[in-house]
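Apart from one protein chain that is not included, each protein chain of the complex appears where it belongs.
Order as written gives the chain letters A, B and C; numbering starts at 1 within each chain.
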Amino acid sequence: MSETIRTTIAFALFAIALALAPVVFPSGLALTMMSLMGVMIIFALSYNMLLGQTGLLSFGHAVYYGLGGFCAAHAMNYVARNKLGVPLPAIPIVGAVAGLFFGALLGAVSTRRAGTVFSMISLGIGELVAAFAGIQRSFFGGEDGIATNRVKLAPFFGYKFGPQIQVYYLIAFWCFVCVALMYMLTRTPFGRMCNAVRDNPERAEFVGYSTQRVRFQAFMLSAMFAGVAGALAAINFELMNSQAIGAGTSGQVLLMTFVGGIGHFFGPILGAMLITFLQISLSDITKAWMLYFGLLFILVVMFAPGGIAGFLSIHQPLLRNGRIFKLAPSYLMASVPLVALVLGMIALIEMAHHMLVEAASDGAKMRLFGLAFDGASPLPWLVAAALFFGGAFGLKLVWPRIDEAWAVAQAEGKKA
Amino acid sequence: MRKFTLGVCMAALLTAGAANAQETVKMGYIDPLSGGGASVGEVGLKHYQWLADQINAQGGLMGKKLEIIPLDNKTNPQEAVVQAQKAIDAGARYITQGNGSSVAAALSDFVTKFNDRNPGKEVLYFNYAAVDDSLTNEKCSFWHFRWDANSSIKMTAITNYLKSQPNVKKVYLINQDYSFGQGVRKLAAEMLKAKRPDVQIVGDELHPLLKITDFAPYIAKIKASGADTVITGNWGQDIALLLKAAADAGLQANWFTYYAGGAGGPTAIKQTGLQHKVYDIVEGNPNTAIEAAQKQEEEFRAKFGVTLWYPRAVNEMRMFAKAVKEANSLDPKAVALKLEGMTADVFDGGQGTMRKDDHQFFQDMYIRSFGPLDPGAKFDEEKTGWGWKQQGKIAAADTNVPTTCKMERP
Amino acid sequence: MLQLITFSTLNGVLYGMLLFMMASGLTLIFSMMGVLNFAHASFYMIGAYFGFEISRRIGFWPGFIVAPLLVGVVGALIERYGLRRVHKFGHVAELLFTFGLAFVIEELVNMIWGKLPVDYRVPPSLDFVAFRLFDTTYPAYRMFMLATAIAMFAFLILVLKRTRVGLIIQASLTHPNMVAMLGHDVPTVFMAVFGVGAALAGLAGVIAGPALVTQPAMAALLGPILFVVIVVGGLGSLGGAFVASLLIGLVQTFAVAINGSLKDVMGPVATTIFGELGGVTLAQIAPLLPYLMLVLVLIFKPTGLFGNRES
Partner (left out) sequence: MSAALTLRDVRKNFGPTAIIRGLELEITQGERHAIIGPNGAGKSTMFHLISGRIGVTSGSIELKGQEITGLAPYEINRRGLSRSFQVTNIFPKLSVFENIRCGVLWSLGYKYSFWRFVDRLRDANERAEQVLDLIGLGARRETPAGILTYAEQRALEIGITIAGGADVIMLDEPTAGMSNTETEQAVALIRKVSEGRTLVMVEHDMSVVFGLADRISVLVYGQIIATGTPMEIRANKAVREAYLGEEAH
């Protein structure tokens, strides 16, 4: 019973957070960003239904997101043109139906196998649909895409959804509904069998389940939620274009889900929020942002394959019995070389970027962390390299202590 | 990392709400600053920063300094909309963008809806390089102004020039398979038929956008068709690779292009050794421009090490400053009303007009060819030692294409 | 017509052989290590850039020898200090590692050599016309590429059929668990395989660089096609990869040469049935055909044309 209560509390907190977020972050940019986060949370969770829950690595999930979005955009235009009484908040249902339909259609051919074959078929289908989008212009609108106007739909209790804040709450509502539904799905017989098929497909066959059917059903439901996310994106941007359907978007959702952590239900939520935030704001801070993205991904794969959620969940039992403070001294000790390492790395990347890319036109003078210096002189390079290698070395020195602290804390946690 | 502070400001902005005190006039520059498109976007940014410095040196706009806010749209329309929102949050009432017609369409649409929903907070969008016809035809907007010649104008100019070239007999069309490339193909076929009915179109090819690594098969086809002239709207790697494959196969044809002068184009032509065989259509030629323009060109090249690619950006900013002065206001609506129908001096000499009906700018256009510099010509491209030579000039009046724009004015 | 067919065949075979140079390494790495290496095309790109750097300093020929070796060393280092660490987290993690690696390599290339194509030239010794058919010329450099690719292929066959290492490799292609049982130093074998695979891709890059344009997007353009080749040919089948490479090379080249669309074959009915698709020419959809092949082959024969394993 306690677990039910804990879950209820978690979802209540989630609802409150969604409701209060615009009060804490009221700026237009924050609203835009949070709206996008809501969309991406649904998208990433739907992807994790495949990767994390069922063990299917897809390279073409954007197909369902995009098709859901295009259908929603057309539906909005159709409703507006014919003055039908359908309000905007009902439009994501169109996305869901579209996602489900295409999930069933393409899933029927792609879920017959698991593993590498599934991944490669998803890659092929992804490329084909993306290319098809370039050919079938009447539906996909060529490069310009399909534009729509959300205000032209019938008002919903007087709301016309012109201002971003209203759109935010619409997305927040759907985000909450979808997250709750997807969480519930994991608690059903079907959800369990997805895990079983992921863990050991052969065994699942010998307890009476057709793994193909389980994969197919997971695929359809996942595509349905991706369709909702796509529809919300169409509402948010009032524009759907073929880039949303392509390999880039498929890669992005993989990145979000993996960085967040595929082993925990809430992992992709964290990943979606972090990556969306970085995507929108990192490009203002550094021109080498794509490099940081790639490095982040590699580092997560190498050092935290459980993603952010995996890292956090190590601390969960400690937090529960109050032993987390035992880790504090070790963390404090590790933070010094870690900060040095990160600062050194950023400095090296930024200086290299400046000297290689910008120095030719802007000169060697540059600013970093508020300091002005000459990128051509050796001193800053020495400092950065010292920070980087010193940090790496220091981290290596203190790492055993952290490992030990973890082990001790965890052992004590188990005893309690 | 001068933008690090900007990033910190932005983080603060998230909590603080929209900026209110407007000490400077802010203009959002929303173009690709990362990924493949960045090579063009970065150069564009230099133009605008340089032009802003010029305006500020002359006292700014109504005494306020003009500030360019660089924003990376990653060549993605949806991302561009987010970046526009960011610009507006930072207090910008003007945005400018050029690379990619799909991004331009998204921005024009966004700005129009935004102004509709936020009366009194209007935002104006200046387009300096997106040439899709639809932006000043069926998709035209009061809040969008275009300084680059649209696709029809460029093709009109090319075909007008071809009228005077009797040795052109067989034309091959090869274009990228997307709306712009298809537009070029259609215009070329129609206009050639009207102006040179004797010319035979021996091939009409559409190839996938930015996906071809080896154009040799296409070149084999062009050769087999016996074409003496190729017309293409290709840009980026698609023009560089196309020309390279042509040189490899020894194809002796004249190339009439929109974008052979783009980043990397001159290097590719020089490599292929096609002397004065590759033509492009532009609004200015440094080697024959008026003296004032040549001086600015020299200054720009000395400062940034790149060619002043966008004379139209200069026109845009000069006319912007002029409109602010005439309106005596920084309000986008007032500025827009002044820009409509404005006639102004053009960077390369002569005058140009912003047509009121569709907000399309008209000026004299030049056909150039690329090859070894003539004696006395000052400017080469991309340090190749080769430069552009003017081959023809098409007067603004001769490119006056009709528009279907039915503009909704506020 | 004859010249079109001749040149299309030559170009198709050349493109196919280039694909095979990369696909052979990729399929080796996949078969022995189980890693679907998304960064494989990135090694091709690094090869081209290394070749460019060396050729402008010392000359093309030293680059031709040294650049692939350097790429091989880079590959081996990446295996040793990156991939090996990830190995214990399973195949998905390994795949994602290479996914991120491809991203990082592209960005580094962007930073070091810029976003524009670099001026990587055909060596003067090969810069002449090989032959002329009617009035179309065929550059000697392309013949040289073809010769290199064929030499490489012959070399691979020799190694595989005549040497002990080749026998071990062949055994492991079909029985991936065998290598470990043979008692060889598995991590070192993996490092060597990865390095050699990378070097092969690097060699392809060195010779393709001057003919196709050397630019940061060249990896992304080819990457997915490589997967198509090894999957269509059959995972773990070198012969399959060879056939699939040629097949895809020829299909793509010939599709470009043919202008037909459904409308031309069926008349105007095509547009009523297929809508816009009816009017699309084969040339327009040429680059799609590999993916269509991929999906169809996997649906009807999940092991690929010549393979006998699914994963």
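By definition in this document, a contact is a pair of C-beta atoms (placed from the backbone, for glycine too) under 8 Å apart; a residue touches a chain by one contact, two chains touch by 3 or more.
As the structure is a prediction and not an experimental result, all values here were calculated from the model.
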Where does the absent chain make contact, in terms of the chains shown? A
Cross-chain touch to the chain not pictured, restricted to A:Asn149, A:Gln166 or A:Asn200, is A:Asn200
Residue in contact with the excluded chain [from A:Arg6, A:Arg192 or A:Arg320]: A:Arg192
Suppose we count only contacts with the excluded chain; which residues of chain A make the list? 184-185, 187-193, 195-196, 198-200, 202-211, 213-214, 217, 221
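Rule of thumb we're sticking to: only the chains that are shown with their structure count from here on.
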When B-C is set beside A-B, which has more C-beta pairs in contact? A-B
Just curious, how far off is chain B from chain A if you go by their C-alpha centres, in Å? 35
At least two partner chains per residue is the criterion; list those residues in chain C. 114, 284-285, 287-288
Scan chain A for residues touching two or more other chains and write them down. 131, 137, 290
Report the residues of chain A in contact with chain C in the complex, numbered from low to high. 51, 57, 109, 112-113, 115-117, 119-121, 123-125, 127-128, 131, 135-138, 247, 251, 254, 258, 288, 290-291, 293-295, 297-298, 301-302, 305, 352-353, 356-357
Contact residues on chain B for chain C in the complex? 36, 38-39, 177, 205-208, 210-214, 216-218, 220-221, 223-224, 237, 240-241, 244, 248-250, 263-264, 267-268, 271
Hey, which residues of chain B end up touching chain A in the complex? 1-7, 10-11, 13-18, 33-35, 38, 46, 71-72, 74, 76-78, 81-82, 85-86, 88-89, 100-102, 105-106, 109-110, 113, 116-117, 132, 134, 177-180, 208-209, 303-306
